[in-house]
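The following block contains the structure, expressed as structure tokens.
Presenting subunit A:
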Amino acid sequence: MAIRVNPKLIDELETYGAADVQNCYHCGNCSATCPFSKEPFVIPRRSMRNLQMGLEEKLKGTFEPWLCYYCGECSQQCPRGAEPGETMMSLRRWLTSRYDLTGISRLFYRSWKAELAALILVSLVTMVAFLVMGFSLGHGSLGVYAGAGALFPDHLVHILDLALAGLLAAVLLTNSIRMWWLTTGRNRNLHISLWSYVKNVFLLPYHFLSQARYSQCEKKLPWLTHLAIFLSWVTMEVLVILLLERFHSPETVWAAHVFGYLATIGLLGGTIYAMVGRVRKRETHYKHTHPTDWMFLILIAGAAFTGIVQHASYRWLGLDSVANIAYLIHMMFVVPLLAVQIPFSKLSHLAYRPLAMYLATLHTDALAAQEPAVAQTEPVRLAA
Partner candidate 1 sequence: MSFEPKIVGFLCNWCSYTGADLAGTSRIQYPPNIRVIRVMCSARIEPDFVLRALASGADGVLICGCHPGDCHYSEGNYKAMRRYPLLKRMLKDYGVDNDRVRLEWVSASEGQRFADIVTDMTERVRALGPLRIKTDLQTDMVER
Partner candidate 2 sequence: MEELKIGVFICNCGSNIAHHVDVDAVREAVEAKPGVAIARSYKYMCSNPGQDMIARDIREHQLNRVVVAACSPRMHEKTFRNACRNGGLNPYLCEMANIREQCSWVHSDQLAATEKAKALTNAAINRVRYHEPLESLTAEMCPATLVIGGGIAGLTAALELADAAHQVYLVERTATLGGNLARVDLTAPHLDSARDLLTERITRVRANSRITLMLNSELQSLAGYVGNYAAIIRTKNGSGEVQERKVDVGNVVVATGYQEFDAGRITHYGHGKLPNVVTSFEFEQMLRKGRIETRHGKLPQYAAIIHCVGSRNKEFHPYCSRVCCMTALKYAHELKSANPACYVSDIYVDMHAFGKGHEDFYKTTSEVKTLFLMFEKNERPVVRKAGPNDDCEMLIEVNETLSRERIEIPADLIILMVGMEARADSGEVARLVNISQDKEGWFMESHPKLDPVATTTDGIYIAGTCAAPKDIPDTVAQARAAAARILGKIAKGKIEIDGVFAEVNEDRCSGCRMCNELCPYSAIEFNDETRRSHVIPAACKACGACVAACPSGAIKGRHFTVEQLHAQIDGVLA
């Protein structure tokens, strides 16, 4: 059965950041230089070809974009300036918008103003909700940061946290199932046993926590930077969810706080490094910046910064009202970051990437069993 070519898909991908994709004339230098390109995943050339020809269903069913970590070597080697690295990035954005069933993701990627508006809206709703919670429900006062009479009492914040977490988990789960369906579930030619699913399930938390594949890129610094930001963020989430009371107690619990400090340094340092990098554009993967990338970084940096202000105002300066205002602004950064970016935008990669690694192993094992010749093709790598 012949597949219909759809030349219109490229126009759509341009809004996701892909540019000059048609320049690619398939010399294959990109895949030759990519450290991850190996049958059955030919990165990035296969994705470039599927995109050029507009094979939408095929593209939706691939997860090669998630196996790429944008080291940028391919873009550097490309003799035609077809930017395969940025194309893979735009494909990640596009896939994110496809896994989402609501269509909101698509809207946000098409129009950064819509996403900005959504962020601002959620921010304002958060502000209103917290103010309502603080002043009417909790009967707190502005001058009390922690303990009894606090403006934003811990037990209420917990409820909000858990509710938000629950909602996001549900959305991510739905989207992940959709990703599984598009790439694996609906593929009649691939037979993956239940045992294969079970025995490889450890890969999910493993990749989630370590981003191990990223560490296999030739340049280690991007992986380390990302790991630092990620671990800092996870640390903060764990601390906030489990040890919120510790933060708000008058005594300094060093065991908890040292992690907090490290995490804050990690977050702030990492995001500032990334922002500076994107302004200077010296690294290949920093040359192209989509508005969603800026929003992501600014929100995290803002959250980290307001966290410091809270801490400093409460603990060192004793200015509870300032701390509370910082707390409010902090939530106005954090809630949109989580509520908008996790289900509909960039942060969703925290689910899709580990899932892609898991599925890649399942696919490879299944193919090895079905077509040993293809699975064993190992490209010859010359010594560097």
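General remarks:
Operating definition for what follows: a residue touches a chain if its C-beta (ideal position, glycine included) is under 8 Å from a C-beta of that chain, and two chains touch if they have at least 3 such contacts; residues count from 1.
Inclusion criterion for the candidates: all candidates are chains of the complex that A comes from, given by their letters.
A quick note: this is a predicted structure, and the numbers were derived from the prediction, not measured.
Note on subunit A: across the options 1 or 2, its touching candidate in this complex is 2. Put simply, subunit A touches candidate 2 in their complex at residues 1-5, 7-8, 10, 20, 22-26, 46, 49-50, 52-53, 55, 80.
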